[in-house]
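The other protein chains are all here in position, but one chain of the complex has been omitted.
Labels A and B are assigned to the chains in the order they are written; within every chain, residues are numbered from 1.
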Amino acid sequence: MKELTYAQAINEAMCEEMERDANVFMMGEDIAEYCGAFGVSRGMLEKFGKDRIMNTPIAEQSYVGAAIGAAMAGMRPIVELMFSDFMCVCFDELVNEAPKMRFMFGGKVKVPMVMRTAAGAGTGAAAQHSQSLEACLTHFPGLKVVIPSTPYDAKGLLKTAIRDDNPVMFLEQKTLYRTKGMIPEEEYTIPLGVADVKREGSDLSIITYGRMVQMSLQAADKLAEDGIHVEVVDLRSLLPLDRESIIRSVKKTHRALIVHEAVQFGGFGGEVAGQIADSEAFYYLDAPIRRLGALSCPIPFNPNLERETFPTVEKIITQVKSLL
Amino acid sequence: MSSTKKPSAEAVVPSKELMATLWRNMNLARCFEERVQWLFSKGLVHGTTHLGIGEEATGSGTIAALKPQDYVFGTHRGHGQAIAKGIDVNHMMAEILARSTGVCKGKGGSMHIADPDIHYFGADGILGASAVMCVGTALAIHKRKEQDRISVVFFGDGTSNEGATWEAMNLASIWQLPVLFVCVNNTYGMSTPIADVMRDTDISKRAYPFDMPSKSIDGNNVLEVYKTIAEARAYVSGGNGPMLVVENTYRISGHSKSDGNLYRTKEEIAAWKEKCPIKAFRKYLVENGIFTEVELDAAAQDASDTISAAEAYAKSCPEPSIDDLLSDVYA
Partner (left out) sequence: MVEVFMPKAGMDMKEGTLIRWLKNVGDPVQLDEPIMEIETDKITMEAEAPGTGILLAKLVEDGTTVPVLQTIGYIGKEGEKIPDTASVIPDTPTASEATNAPAAPAAPAAPLAATPYAKKLAQEAGIDLADIVPSGTAGEILARDVEAASARKSAKATSLARKVAEVNDVDLTSITGTGFRGKIRKDDVLGSGAAAPAGEPVRIPLTPIRAAIARNMYNSQHSMAQTSDSVEIDVTDLMRLRRSLLSHQERLGTRITINDLLSYAAVKMIQTHPLANASYTDTEILSYPYVNLSMAVATDYGLTSPVVHHADRMSLVELSQALRKIVIKARERKLTMDDQSGATFTITNMGIFPVDNFNPILPSPQSCIIGFGRCVDKPAVYQDEICIRTMMVLSVTYDHRVFDGGEVGHIMQTMKEYIESPELFLVL
């Protein structure tokens, strides 16, 4: 085992896949010499050259559209979108083009493309550079949506995403890039659509993903001191969704709290709550299904305001206790 | 299966065989459009469709000058392009009539006619999107260092205003990719005349910021189209980077089947009917003794029969099964 940061794990995944398959290449703004806005592609220009680590103009539609075209023509592009908020600039590509080509053209084409992008708040980047927009992405059949929370998950999931023949949205978490974790020396992949129980418990299930996983685990530690044992389920994939793991957990603990960084209203928590309510787990619920997400406001600049916009360890603890 | 043998692009002097192909494809396109128009008026065509009656020279002429391995992105008004590229008209008609034997299994429809197997990446309903995707396929060609292969994207005058079109031209030019941008200028973006949406209606000038060569030609002269594209292809496939060709033409049919033609005059339409590309080509072929009227009539009739057969075929086919609904969402 070795210790890597989240960013290093992603880098390693890309390097391994690029070495494995000559069709894999990267496109994005400032990913070559600058190594990407968050330094994720460090060392890759030297390793793979300008032909495979391609800087693009600030024209998201052009290079995301080009990624789709290249994928349809047999390549396996990884396109890096600097901030996930910018997906709105190329939203047509993500909604009307990439996920629909195969279906519209009678199954005769595939779009094996990965879009990596940095999502989430916590860096003071304010309203247009801090969002978590995964909920809308899950709404487009044909796309896959992945959100890793640890270096181990990031590497394993990204390798699978690159090998997947479908367009995969790989939503990295800005504030996790420098976090560290243990990674096996030998090669490994993690399948999409499989959740991970990060902590077992008996009193309540916290269903979560992304930055909120660590926060939920911290809350779980504090709650354990009070004799409350919560289970933390990291979804890892939102689409495909591991419904079975969610149901199994809630049947066991009888209570569910869904925690995500995205705005609570209209957030993915609603989908998870609906999945629980419309399942066998409903008959095992001993408390209402609760969601905890961000408040309904654009993300503010001031750091205290920013922090309070989102779930915190304290808020999670309060919600857990209110459900017991 | 219609025969669409394409002569070598090097033969800029079109051979008789090529002319026969052009004549056939243009008539196939015309008959196909007229038949779809008829079927639509009988309520047999679901949704809407965009017919390119009057623009036949652009599709047939352009594609005749390309090679089978070239990637082609058509327009939503591109039935003629699809036919010229080689999509079986039986399966095309079946697609328009939403049958399971349609070229997209009945799941795409008129606006999404495509056959990636023969590198026709179809029509796209979002204008501008095909330009950027086309650049992507050219990127693949470039990366694989394929010789003698280019990517071609058709788009209209209206679409030339889409940001994506500009972004596509930018990306193709900075990376010097083998893209041929073909603008089929029929002077109307749906109902809006070109003069209302651009200061300078010479679309070929849009290549200038990208240091791209461009040409503006008579899109109703099929031989001029053919020659221009042949030269353009030679340029682009020679590693010289992208190029823009503007083919000026006119749409006799309305924008779509719900078009009441309130935005143009009958006189304008009548005037352009006189400039019909098929009429023009017939005149050329007969006057130059390449084919007789009788031969041309026979070929035209054959094209008509082929379309009739396609209609009969399509009507005989079943619709897709509900069980097939969720297939092909994911690979």
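FYI, contacts are C-beta pairs under 8 Å (C-beta built on N, C-alpha and C of every residue); 3 or more make two chains touch, one makes a residue touch a chain.
None of these values were measured; they are calculated from a predicted model.
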item: Shown chains that the omitted chain touches within the full complex; value: A
item: Full-complex contact with the absent chain, from A:37, A:224, A:285 or A:313; value: A:285
item: Residue in contact with the excluded chain [from A:23, A:249, A:264 or A:309]; value: A:264
item: Sites on subunit A contacted by the missing partner chain, in the whole complex; value: 254, 264, 282-288, 290-292, 319, 322
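Throughout what follows, only the chains that are shown with their structure count from here on.
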item: Centre distance in Å when subunit A and subunit B are each reduced to the mean of their C-alpha atoms; value: 41
item: Subunit A residues touching subunit B - in the complex, by the definition given at the top; value: 25, 51, 54, 56-57, 59, 61-75, 77, 92-93, 96-97, 102-112, 141-142, 144, 165-166
item: Of all residues in subunit B, those that touch subunit A in their complex; value: 71, 102-105, 107-108, 112, 114-117, 121-122, 124-126, 128-129, 131-141, 143-144, 151, 163-164, 167-168, 170-171, 174-175, 327-331
